[in-house]
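Working notes, structure below.
Note that one protein chain is taken out, while the other chains of the complex remain in position.
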Amino acid sequence: MKDRMFCKVLSNVEIAKDIHKLEIERIDGFGEIKPGQFLHIKCGGEGLLLRRPISISYIEKDRIGLIIRRAGKGTKLLCDKKVGETLDVLGPLGNGFSIDDEVEKVIVIGGGIGTAPLLELVKSLKGKDIAVLLGYRDEPYLVDDFEQWVKGVKVATEDGSFGYKGYVTDLLEEEIKNNRVDIIYACGPEIMLKKVQDICNRYKKKSQLSIEERMACGVGACLVCTCKVKAEEKGVKYVRTCKDGPVFWGDEVMFHE
Amino acid sequence: MKDRMFCKVLSNVEIAKDIHKLEIERIDGFGEIKPGQFLHIKCGGEGLLLRRPISISYIEKDRIGLIIRRAGKGTKLLCDKKVGETLDVLGPLGNGFSIDDEVEKVIVIGGGIGTAPLLELVKSLKGKDIAVLLGYRDEPYLVDDFEQWVKGVKVATEDGSFGYKGYVTDLLEEEIKNNRVDIIYACGPEIMLKKVQDICNRYKKKSQLSIEERMACGVGACLVCTCKVKAEEKGVKYVRTCKDGPVFWGDEVMFHE
Amino acid sequence: MNKIDMSVDLNGLKLKNPITVASGTFGFGREYAEYVDLNKIGGIMVKGLTLEERQGNPMPRVVETPMGMLNSVGLQNPGVEYFIKNELPYLKQYDTKVIANINGNTIEDYCKMAEILSNTSVDALEMNISCPNVKEGGVAFGTDPDMVYKVTKQVRENCNKFLIVKLSPNVSDIKEIGMAAEKGGADCISLINTLIGMGIDIEKQKPILARGIGGLSGPAVKPVAVRMVYEVSKVVDIPVIGMGGIMDYADAVEFFLAGAGAISIGTANFINPRVSMEILKGLEDYLQRKGYSSIKELIGQLKF
Partner (left out) sequence: MNKIDMSVDLNGLKLKNPITVASGTFGFGREYAEYVDLNKIGGIMVKGLTLEERQGNPMPRVVETPMGMLNSVGLQNPGVEYFIKNELPYLKQYDTKVIANINGNTIEDYCKMAEILSNTSVDALEMNISCPNVKEGGVAFGTDPDMVYKVTKQVRENCNKFLIVKLSPNVSDIKEIGMAAEKGGADCISLINTLIGMGIDIEKQKPILARGIGGLSGPAVKPVAVRMVYEVSKVVDIPVIGMGGIMDYADAVEFFLAGAGAISIGTANFINPRVSMEILKGLEDYLQRKGYSSIKELIGQLKF
């Protein structure tokens, strides 16, 4: 039987303003982990009831790396965890990215904290021709980590403080236009994912999008995290972001409004 | 204007099973402190809303000593505080013991965690003839601290593991019977205080009892901590344990049922 | 250590232990089967069913509140026929009671569902007359004693199954509602469903839930739930299944003392998927420590 796990924090470094890299023990209970899966973490703290979904950013033999943005009360508590403290963790949860061995040329595109899960994906795509496009509002992070696996990572910042000035989806369009591409993997804010979907539609490219939705159970039981996807028969199907996602095929996701 | 204060934990030692001695910074905000006063402390932790009343056990130039029994969720969190962590504290609150300079011969009697506030009391009674009687279920604590100020502290334990086997109130009766006594100061569980009241009634001795009641505000505004006391006119008066107490004259307190 | 007898008999519905899991918080059991041996749960209230498939409410459907959560799922479910065909057989593999939570917009809806389910292997029906997340019917039924009586009576006449009526806490006098359900022929009452609440995003200046309001559950509501279980179990002769904010065995004991013949665990499953088993163990230890030999000895034993 699966159970929640209690894992020690092995390190905690602020890698950019309000962005922490937290490494936790990889204990046996985790079993096999696929890139794109997430952990559901209890943050503690006054009045906070629910767990918080946090992507697995990278996996090493003895540890799991998480990249956490100080967003609200829960993630603040996570960012403040000290080495040696224990986290109450459920997971790995979700489906993860599908990787097709046939595929040769891949684009990996991430926006902001959405860059986090792409790191393990890039590691497991080793051997393929990968273009990595990373977008940030201002201060970039994780770029060196990606560079370790793929040379020539391209960075966009909205304020132009680093790399291309503008949206990372501009880089995507250029990349698609100018190169043969088999599949695009994307994770980031909804507005970015919509643009990725648009671009992929226009260029008739396959894509996988990792989406975000508020969650309660994280295991598929409560139906608060439903996502609308296109379905053959009825036109539309309601699936669970936590269990059937968070990664969906780009041509099926139907974004809100 | 008064305000809550944020004080660093300077030390935390488990002095007996589930009994911690916690020293916190004595910052300027505390102002003057009288023995018998208490602090109202926010413990943090999931879902815990209210502060917890904890007596000031002793005062030093730069620090305040608290003796805390791991009772429920809140005191558990306090006992687990690490040196360097910060406590959110309101106080000093309550009236404290009244000390009459005329008085010569004094008995100080404490039961269990009720021994804590008596330590500062004993310090401030210096010069008088003081008998200290301390009662515990089993393992005694703080005895050495009292011995620093008063020689010949008498200890009772219910299981006889240390000192007199039986109730500390037995020692009180003996002490009153055999010696001249001007006043008795007592703090401990209600059952003990009732016995002290009885004995003092029988021997016609003045006493001051420090009582416990569940609290919310701690400052006298919410009236959840009412204590019944005898009043001249109407026979009975409802006073606030937090503000008008926690120390009352032994002949006025009317214990529940 | 003597084994404690954990079985309860709820007016004919026999549970191996008094721990059930609350409707809408445990799906159709599949998702939690990885975490809990379903054979060890007293009963499973499945996700709320309707006659036809429902897609539920738009997103977002959840807000965290202080020690609670608001949900606005809106009864997303595949419909009763799908349930019977595709989910019931799965659940019936396990040695646990399967309780179908039924929801309607009209009395006829409830009756039709009751009829349909009468011919299946479900062990009991839980008639939810209290869901705050559907527009018609739903909550209206649950707040008017006459309606509660009427819908209960008609459903009672249309089905041969053990009938639990699930009450809404959003009422002035829960005792009245409980008595109306009993008079209508309910075999058992379950309560509480969620309180109605709202949460606002102060940056966007709009409600967090797409539908504005939602149902409040979790520890925040426990004091209200315990009070209602106490009040209702005093005035009815049928058993009460208590729920609302149960997170650990101590919470569960409060409900049993207050009069619950069984309990249901909802939101807590989301925080700790194995919580039902931990509560079962904690209860056994408590009973042992207090010198009881069966859970039945605890029920309604509040000294007051």
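Here the chain labels run A, B and C in written order, and each chain numbers its own residues starting at 1.
Please note the rule applied: a contact is a pair of C-beta atoms (placed from the backbone, for glycine too) under 8 Å apart; a residue touches a chain by one contact, two chains touch by 3 or more.
Quantities reported herein were computed from a predicted structural model and do not represent experimental measurements.
Per the touch definition above, the residue from C:Thr65, C:Thr96, C:Asn128 or C:Ser190 contacting the chain not shown is C:Thr65.
Note on the undisplayed chain: of the listed residues B:His20, B:Arg51 or B:Lys81, the one touching it is B:Arg51. Annotation: of C:Gln93, C:Asn160 or C:Gln301, C:Gln301 touches the absent chain (contact as defined above).
Note that of C:Gly104, C:Pro207, C:Pro239 or C:Pro273, the residue touching the chain absent from this view is C:Pro207.
Interface with the hidden chain, as seen from subunit C, comprises residues 63, 65-68, 70, 143-144, 170-173, 195-200, 202, 204-207, 212-213, 216, 218-224, 226-227, 230, 245, 250, 253-254, 257-258, 286, 301-304.
Residue-level contact of subunit A with the missing chain is found at 46-47. By the touch rule set out above, subunit B reaches the unshown chain at residues 1-4, 42, 47-51, 90, 213-227, 236, 238, 243, 256.
In this section, only the chains that are shown with their structure count from here on.
This structure's chain pair with the greatest number of C-beta contacts is A-C. Measuring from the average of all protein CA coordinates, the nearest chain centre is that of C.
Each chain's centre was taken as the mean of its CA atoms, and the one lying most distant from subunit A is B. Distance between subunit A and subunit B, defined via averaged C-alpha coordinates, is recorded as 55 Å.
Inter-chain spacing, taken between the CA centroids of subunit B and subunit C, is 47 Å.
For subunit A, residues touching at least two other chains, in rising order: 47-48.
Residue positions 67, 219 of subunit C each touch two or more of the other chains.
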